[in-house]
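For reference, the structure is listed below as structure tokens.
A protein chain is absent from this complex, but the other protein chains hold their places.
And then chain A:
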Amino acid sequence: MSPPTSAEPSGAPAIVAERLHKRYRGTTAVHDVSLRVHRGEIVGVLGVNGAGKTTTVEMIAGLRRPDGGTVRVLGLDPQRDRARVRQVLGVQLQDAYLHGALTVAELVGLYRSFYPHPRPAAELLGLVGLDGQRHVRFEKLSGGQQQRLSIALALAGAPRLVVLDELTTGLDPRARRRMWATVEGLRDDGVTVLLVSHAMEEVERLCDRVVLLDAGRVVATDTPAGLVARAGATTLDDAFVTLTGKQLEDVE
């Protein structure tokens, strides 16, 4: 079927994206983005709003078709090998809504049913701290609770690779720390994580490497410490400003 993928050894990267290109009505959202994520790695995609973060990870997850370039996820083409990729890939989308009138427990049951070897429901709810909301309808949850449920559902199939788009945006500090602990737990299990963020603290704490995006292009790829050193800065915040010329927090 696809020679480059079937020849790859088991140590093949979790994600290989080569020269991704995406255009929306004449505006280029993603321009020539390449990135590589190794198995078990946690890689952050950092950038201001409109930098092309979401478009990039959605192309990697197979939710958008690139206008140019190639993606391989665990050696598979997310467009062509859709069914297989979906079984090993968990996705938390930005502002994805779920069946509003279904309860937390019903939604967890529904999403678990899609996968051959799902994680236990109680474990999923425990991870995101929603045990007490089992019988609350999705539409009655707070924004933060909806987000936490969405993270739990991304993990429902016990994925080997997770794409988290704005993991902790809108969460209170306590929930945020809980989600960080959840991601660290994924790392311990050898799960690969691609994390879209614009929170420096989060990226610094969780990510082995960071892909810095600006205006649809990769500005730098390095460890958080490497980025700081490269920019001759003292903090990741300062490094971000130096490398992109933009203030991260101002844009929100």
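Couple of notes before you dig in:
Basically, a contact is a pair of C-beta atoms (placed from the backbone, for glycine too) under 8 Å apart; a residue touches a chain by one contact, two chains touch by 3 or more; residues count from 1.
Assume contacts and distances are computed from a predicted model.
When the listed names "Asparagine synthetase domain-containing protein", "ABC-2 type transport system permease protein", "Anti-sigma-K factor RskA" or "PadR family transcriptional regulator" are checked against UniProt, the chain not shown comes out as "ABC-2 type transport system permease protein". For the options A:18, A:32, A:67 or A:106, the residue in contact with the chain missing from this view is A:106.
Touch with the chain omitted from the figure is made, among A:30, A:43, A:59 or A:88, by A:88. When the omitted chain is restored, the residue from A:15, A:43 or A:61 that touches it is A:61. Although one chain is not displayed, its contacts with chain A can still be listed: residues 5-6, 8-10, 12, 61-63, 74-76, 81, 83-84, 86-89, 91, 93, 95-102, 106, 109-111, 113-116, 137, 153, 157, 160.
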